[in-house]
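Only one protein chain is missing; all other protein chains are in place.
Each chain carries a letter (A, B and C) given by its place in the written order, and its residues are counted from 1.
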Amino acid sequence: MSHNTFGHLFRVTTWGESHGPAIGAVVDGCPPGIGLEEADIQAYLDKRKPGQSRFTTQRQEADAVKILSGVFPDASGKQVTTGTPIALEIQNTDQRSKDYGDIKESYRPGHADFSYDAKYGIRDYRGGGRSSARETASRVAAGAVARRIIPGVKIRGALIQIGQIKIDRANWNWDEVNNNPFFSPDATAAGHWADYLDKIRKSGSSVGAIIEVVAEGVPAGWGAPLYGKLDQDLASAMMSINAVKGVEIGAGMGAAELTGEQNADEIRIGNDGAPDFLSNNAGGVLGGISTGQPVVCRFAVKPTSSILASRRTIDRQGHETEIITKGRHDPCVGIRAVPVGEAMMAIVLADHFLRHRGQIGV
Amino acid sequence: MSHNTFGHLFRVTTWGESHGPAIGAVVDGCPPGIGLEEADIQAYLDKRKPGQSRFTTQRQEADAVKILSGVFPDASGKQVTTGTPIALEIQNTDQRSKDYGDIKESYRPGHADFSYDAKYGIRDYRGGGRSSARETASRVAAGAVARRIIPGVKIRGALIQIGQIKIDRANWNWDEVNNNPFFSPDATAAGHWADYLDKIRKSGSSVGAIIEVVAEGVPAGWGAPLYGKLDQDLASAMMSINAVKGVEIGAGMGAAELTGEQNADEIRIGNDGAPDFLSNNAGGVLGGISTGQPVVCRFAVKPTSSILASRRTIDRQGHETEIITKGRHDPCVGIRAVPVGEAMMAIVLADHFLRHRGQIGV
Amino acid sequence: MSHNTFGHLFRVTTWGESHGPAIGAVVDGCPPGIGLEEADIQAYLDKRKPGQSRFTTQRQEADAVKILSGVFPDASGKQVTTGTPIALEIQNTDQRSKDYGDIKESYRPGHADFSYDAKYGIRDYRGGGRSSARETASRVAAGAVARRIIPGVKIRGALIQIGQIKIDRANWNWDEVNNNPFFSPDATAAGHWADYLDKIRKSGSSVGAIIEVVAEGVPAGWGAPLYGKLDQDLASAMMSINAVKGVEIGAGMGAAELTGEQNADEIRIGNDGAPDFLSNNAGGVLGGISTGQPVVCRFAVKPTSSILASRRTIDRQGHETEIITKGRHDPCVGIRAVPVGEAMMAIVLADHFLRHRGQIGV
Partner (left out) sequence: MSHNTFGHLFRVTTWGESHGPAIGAVVDGCPPGIGLEEADIQAYLDKRKPGQSRFTTQRQEADAVKILSGVFPDASGKQVTTGTPIALEIQNTDQRSKDYGDIKESYRPGHADFSYDAKYGIRDYRGGGRSSARETASRVAAGAVARRIIPGVKIRGALIQIGQIKIDRANWNWDEVNNNPFFSPDATAAGHWADYLDKIRKSGSSVGAIIEVVAEGVPAGWGAPLYGKLDQDLASAMMSINAVKGVEIGAGMGAAELTGEQNADEIRIGNDGAPDFLSNNAGGVLGGISTGQPVVCRFAVKPTSSILASRRTIDRQGHETEIITKGRHDPCVGIRAVPVGEAMMAIVLADHFLRHRGQIGV
């Protein structure tokens, strides 16, 4: 993809900086006639919204979305999409007035400060500017639109690892995900994480995490080999999220350790007469095309680089210095990445649904 | 990206099936005036070529590339690129005449047979058709062109894991890579792999692998946030390779287990006056933009799904059946994925070099 | 191009309907470090703004643009671009409350009412919705940004024909263009047009026009044959403007009447040692690449379809009916198309400048 646009037929363009007046997205290519209210989008933004537990940043943002175009009442008075671009806008309201002197002149290790400066020669350093995780609100908003056009598909994400503490897959319970502040499908792991993150948080440190997103109800046939593969676009989508360093489909990196007998998912005919795969190492994708199994994607989020420990770095003039990143930060930014991962899954699937329908006609 | 084209300014379009008359690539957007002979490309194709050891498929393909357009002698008589599209073509010569009855009617587990049929209703089943790893020869050819336009960048790949046997990073020696049939940077691991793969091969089984590709000499500043990030495009590129199920940048999936203190790469000024990162968990990319450190990308390749064991599957009519995949196959297709990974790294970097030069002007 | 985005490296995405809360554009790919204030953009919007003479619609719109992202003060405190997407927004303020009953149910001949309904099954009928010429304000705003990145290029447009009354090219005076309400380079023609348009306006009719846009200072070499030709993208850009039915480069449609001797522009060496073309039938483009001559593009705008005469049409239910389009309309929408044409020329040239710099490196 290119620059700040993602997608081919269903296209999302985002704009905005962390401490500018607003952020937003233009969603283009949405089919017409689909019911879309601000509330449909707001529900997902509220999942991502900061300040909802002590484990996320204390920045307070209403994250109230406005739809500025692309919708209109249909004959029954219900607001629906018109097929024209949908402009979504979220005001920034809690850009705390503060002294940015430190990060203005010095590069925070692990942040994009250095690389943005190297590329552009200038950066909006306030809160990370364009490279801030705040941009992911635009993704979540666009993802909410994407979900509306693939109604038969159920997309759910969960946090499955924080630091070295993994969930127990035997305990997986989707209903549990919204019962704890971690989107954990395993209540026991959630308890361990709470203890662990309290320590991390109080010490001013941070830690990484792994998210798993699963899409059920994707029919066989979506994807566009060889350079628009469904899993390729998922990898692209997830790696485009801030702080993501790895992406896996199905067996993922672990596929390296399997033999052909272990890996290849055998097929039978289910009671419903449809193909029934006996395992899902493929993660629902073979040859870049969906198989009808659940599409399973995982990604790893690195620890927030804003920590209280003093770190060695350099300043813009090339002098060695040290830096401590104060401010309101997520001890584990991976938590809030769950709804973001769901949104990107929705965007990729919506795009491939339209592309498939275009080429194949069903 | 879309369909069968990859890249934005440096664009590669591939075509061709495993058992058709030929395969090829059109390389578009290449700068003019760059020396390019068929031999420059052939050298890389020869690295990927099958049949070079007992550990790869015994299919014999000369993989001789022809340049059909886009080059012309310059004033000195040296053949150079002209800026117009470069058509590369490779004849298929060893499409063995055989009975494809089995795979024509039944879906090989782990292969794209089922999903291609689900999407298109028809597939060229001979040798996997379009979904065959044979297509990667086109990638390697295009990658050889890509390398020519980023001459200061050194791109090298290595196999670092087969099955559960990993290299010892303390033994890493790039010179060793071309001394063994595995592209292993660790001679000891190569020995273990030989023993292990002989067993796998003789039993008609297969196994997965992990490849690491490193690009040195990439200057800081390449990448196009937020949806054309350098690491995003690398993830897209690697996941588009056949059989790849996971992609990592820098610390990769392991970033989940790190704390902020462990992860964020501190910066000093080196003896040469340039920024000197004290570690490279970032894999050379921060905020989607290169930092000047080596760009490090890993990907996992699943085991070849063509194995001698009988596997449960279904046929096109939806009947349950079993299948054994005879033929000449790679016991570890990950080996030959090393030059393919290098090629995709080169293609992504060439594209981002041109895009960076376009937007920034340096 | 695709959907609501135009351009390849310099990309403009527009959104918004005539009577929605706002319209806007996201300008992506702009190089960093370029001075950009709202006033730089406003100057061009004011040229396009309605209600400035009796010859344009009496709708009153301040057309005040806001820059919501992508700029930041540089070290000297001057506001410059940062290389990130520039979101531009213009509030709609004069959406007159009125009864849209007529055009809600019936299709105005010559308007997009029928075709939008045929495609989408729904349309925002208020003031033409997405198909309104109001969208061109977004183009003008984006074009103002485009101009900033090709500072050596001078782009000027003029109206050269209204109805059957053409300017006399012997009278061409660029300084005259801003002295009359028609952007006419010929004061005499402007006088004739005023008389003619007063009649048209008073009778509730409308009339077409031809605009010529000239870019001076474009160096030789911009363009990307064969499917990203400079003139091809100009044709695409101009034809994308509302109501445009024809586009010409250089000699245009008249080239059909020329012989080879008349058409091909001979070349000499000028006093400055540079190539000096003796004519410009090519309109500054040969083989899709600029020659260094002025780039000359013309386009025809059809008459506004909103007229007071009763017209035969059908309604949404397929019944025959008649319609009179009341409201505030331009008797010659071609007048306000002059700054729009300039903007599209700027956008195309900015895009090709960046693409050329990317591929060639100068």
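Everything that follows uses one rule, which is that contacts are C-beta pairs under 8 Å (C-beta built on N, C-alpha and C of every residue); 3 or more make two chains touch, one makes a residue touch a chain.
These figures come from a predicted structure and were not determined experimentally.
Student: Among C:V80, C:I103, C:V145 or C:I289, which residue is in touch with the absent chain?
Tutor: Counting the whole complex, the residue in contact with the absent chain is C:I289.
Student: Out of C:N4, C:S18 or C:T56, point to the residue that touches the absent chain in the complete complex.
Tutor: Touches the omitted chain: C:N4.
Student: Please pick, from C:A43, C:A187 or C:I267, the residue that touches the omitted chain in the full complex.
Tutor: C:I267
Student: So one chain is hidden, and I want to know which residue out of C:I41, C:A112, C:A190 or C:A346 touches that hidden chain in the complete assembly.
Tutor: That would be C:A112, which touches the missing chain.
Student: For subunit A, which residues lie in contact with the unshown chain of the complex?
Tutor: Residues of subunit A in contact with the hidden chain: 9, 29, 31-32, 83-84, 225, 354-355, 357-361.
Student: On subunit B, where is the contact patch with the chain that was removed from view?
Tutor: Listed in rising order, the touching residues are 2-5, 11, 13-17, 20-24, 26, 28-29, 32-33, 66, 68-70, 72, 74, 80, 82-87, 119-124, 129-130.
Student: Even though one chain is hidden, which residues of subunit C still touch it in the full complex?
Tutor: So the residues of subunit C touching the unseen chain are 1-6, 8, 14, 107-112, 114-116, 118-120, 130-131, 135, 161-164, 200, 205-210, 220-229, 231-236, 238-240, 242, 245-269, 273, 275, 278, 281-283, 285-292, 298, 300-307, 309, 311-314, 318-320, 334, 356, 360.
Here, only the chains that are shown with their structure count from here on.
Student: Report, in whole Å, the distance between the mean C-alpha point of subunit B and the mean C-alpha point of subunit C.
Tutor: 45
Student: Cα centroid separation between subunit A and subunit C, in whole Å?
Tutor: Each chain's C-alpha centroid was found; their separation is 38 Å.
Student: How many Å are there between the centre of subunit A and the centre of subunit B, using C-alpha atoms for each centre?
Tutor: 26
Student: Residues of subunit A that touch two or more other chains: which are they?
Tutor: Expected reply: 2-5, 14, 119-120, 130.
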